[in-house]
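Since the structure comes first, as structure tokens, the remarks are kept for the end.
Missing here is one protein chain; the remaining ones are kept as they sit in the complex.
Note that the chains are named A and B in the order they appear, and that numbering of residues resets to 1 at the start of each chain.
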Amino acid sequence: MKVSYYPGCTLKTKARNLEDTAIGALAVLGVELVELPRWNCCGAVTSLAQDDLLHMLAPVRDLIRAKEQGSDKLVTICSMCYNTLARANLLMRNDAEKRDALNRFMDEEPDYAGEVEVIHLLNFIRDEVGWDKLRAAVRRPLTGLRVAPYYGCTLVRPAEVAIEPAVDATVFEKFIEALGAQLVHNPGAFDCCGSYQILSHPKQALAASAELLGKAKNKGADVLALSCPLCDYNLGKRQNELVADHGLESKLPTIYFTQLLAVALGLDSSLCHFELNHEGTRSLLEERNLISTVAV
Amino acid sequence: MSTTAPIGEDKIVAKVTSKHVPIYVMGKRYDVPDSLTIMKAMEYAGYKFIRGCGCRGGICGACGTVYKKPDDYKIHVGLACQTVVQEGMHLTQIPFYPATRTVFDYEQTPAVAEAVFKAYPELFRCVACNACTKICPMDVPVMDYVAAIKRGDFEKATELSFDCIQCGLCASRCMAEMAQYHIAQMVRRIYGGKIKPKATHLAVMVDNVKAGKFKDGLEQLKKADVATLKQLYMSKDAREIEPNMSEDEWVPTNNAYL
Partner (left out) sequence: MRHGFAPGRICSHWEDQMRILINGRTVDEDFIERVEEISEQNIKRCMQCGTCSASCPMEADMDLSPRVVMHFTQMGLRDVVQGANTVWICASCHTCEARCPRGVDLPKIMEAIRLLTLRKNKDAVDPRQLEATVIDEAPQAAMVGCFRKLTA
């Protein structure tokens, strides 16, 4: 099966570990992610003002690219891209006046009315692969690894684009269980890491990050699974600061859900680019014999 | 009135009719021959260029011009040296538009996306309005090369921005207030110098030059008188010229210097 795929800028640089494992693992599951031949940055955040259509242009253009490719589905992996594209799509579907204004402004593009469906990879796996098939494809079950799911904000808010309704979302949980890992209930699963405020108000963002990591840690998680490169930056890459200055008691490695998938499917760990992860991620998986130790 | 303009020795390329039409330069009306380029028409009207004009050949990017046509809300754009006047057009040259250009140390700059991100963080303010692409007189897909740079794809950005002549018109329209063309130039420099594989035949040629392969020929040319030079340059026998529309494999029969 082939499906159109929107990567997003960060997956091409800092989060290659997210993209490469997704493409590799999906291939094993019989799905080819076909990258849009032409795309631009989606804008990462949504315009929240009714009179600011300018900031809707970027995501709508990407949706037009998918339509141009003849697709009715567009898969994304990064949570922020998912949110931005899905919300722009809803606007184009539901608001005739704004749809017309945007189409008229982009007179160089074909008209768009929300024909494409934006799907996050977790939901795609749930619906198009299915938990049974996923379980059957696992070569190296993540037995004993205590994984806490972290949805963050953009997969579940606002409600109209939530991949599953936040209070009883189970897709991430079922995904983790299908890989044979031990699911850890995470009370901070929907908390905010401070998002882009890490650049403008780092102290507050780091404090929020430390608090939510602490919640997963207290429940005995070995690792926090996530799907957003910005969350991974705040929670993973900046974790030393969380421990040093923000009261996080001890470290908690972070990992992209697609990396868990790649490991469980038995893919070569070089695909996982653990060098781009939190420093403790690779050693944790090595300790548990889930990946082989590489001599450096 | 109509005259024929001889170009070259014997070919008549175009019949030029010189009807006069009104154009408006910065709001002032001039009646100019309709066969002229904007640049020549402005000179015809009495303007003297000390800036805003360079190569007169559509390459240097000094003569970017914006204009509007009667009954048309669109902004049109062209190089003054290449664009023929149209009846009733309102125009102004924008030979220069203030644009932020970051000085960087080429030797010390690593060939990574972040080097460009640090030099031009405003890159990330692009809203994908596409105003840049729409105004570019060289049909460069500016928005797309900006998108490529944002995702660190220097190869693609180099390819897409290759035709840029640094006129700066894109920067004049940018919602994000960045200077796209300076950013792309930095990318091309890094890509061309530090990432793209070196052409092996170029190194061979450079060695040949250093070893003096062309020395004798050049010395002869330096000694030649004007008549000889003209003869060498013009005559079909002395100088073998690649035919128009030749195949990729075309090579001159005399390949002593290849």
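Following the convention adopted for this analysis, a residue touches a chain if its C-beta (ideal position, glycine included) is under 8 Å from a C-beta of that chain, and two chains touch if they have at least 3 such contacts.
Because the structure is a prediction, the values reported are computed rather than measured.
Enquirer: Looking at the full complex, which residue from A:Gln204, A:Ser270 or A:Ser283 touches the chain that isn't shown here?
Expert: Missing-chain contact among the listed residues: A:Gln204.
Enquirer: Looking at A:Leu122, A:Leu230 or A:Leu248, which residue reaches the missing chain?
Expert: A:Leu230
Enquirer: What does the interface between subunit A and the hidden chain look like in terms of residue numbers?
Expert: With respect to the unshown chain, the touching residues of subunit A are 8-10, 13-15, 41, 43-52, 55, 78, 80-81, 153, 157-159, 166, 190-201, 203-205, 207-208, 211-212, 228-230, 232-233, 237.
Enquirer: For subunit B, which residues lie in contact with the unshown chain of the complex?
Expert: 114, 117-118, 121-122, 124-125, 127, 150-151
The rule is simple: only the chains that are shown with their structure count from here on.
Enquirer: Need the CA-centroid distance for the pair subunit A / subunit B, whole Å please.
Expert: Chain centres of subunit A and subunit B, defined by C-alpha means, are spaced 43 Å apart.
Enquirer: Using the touch definition up top, name the residues of subunit B that touch subunit A in the complex.
Expert: Contact set of subunit B toward subunit A: 113, 124, 126-130, 133-134, 143-144, 146-147, 150-153, 175.
Enquirer: Quick check on the complex: what are the subunit A residues that touch subunit B?
Expert: 7-9, 12-13, 38-41, 43, 54-55, 57-58, 61, 106, 108
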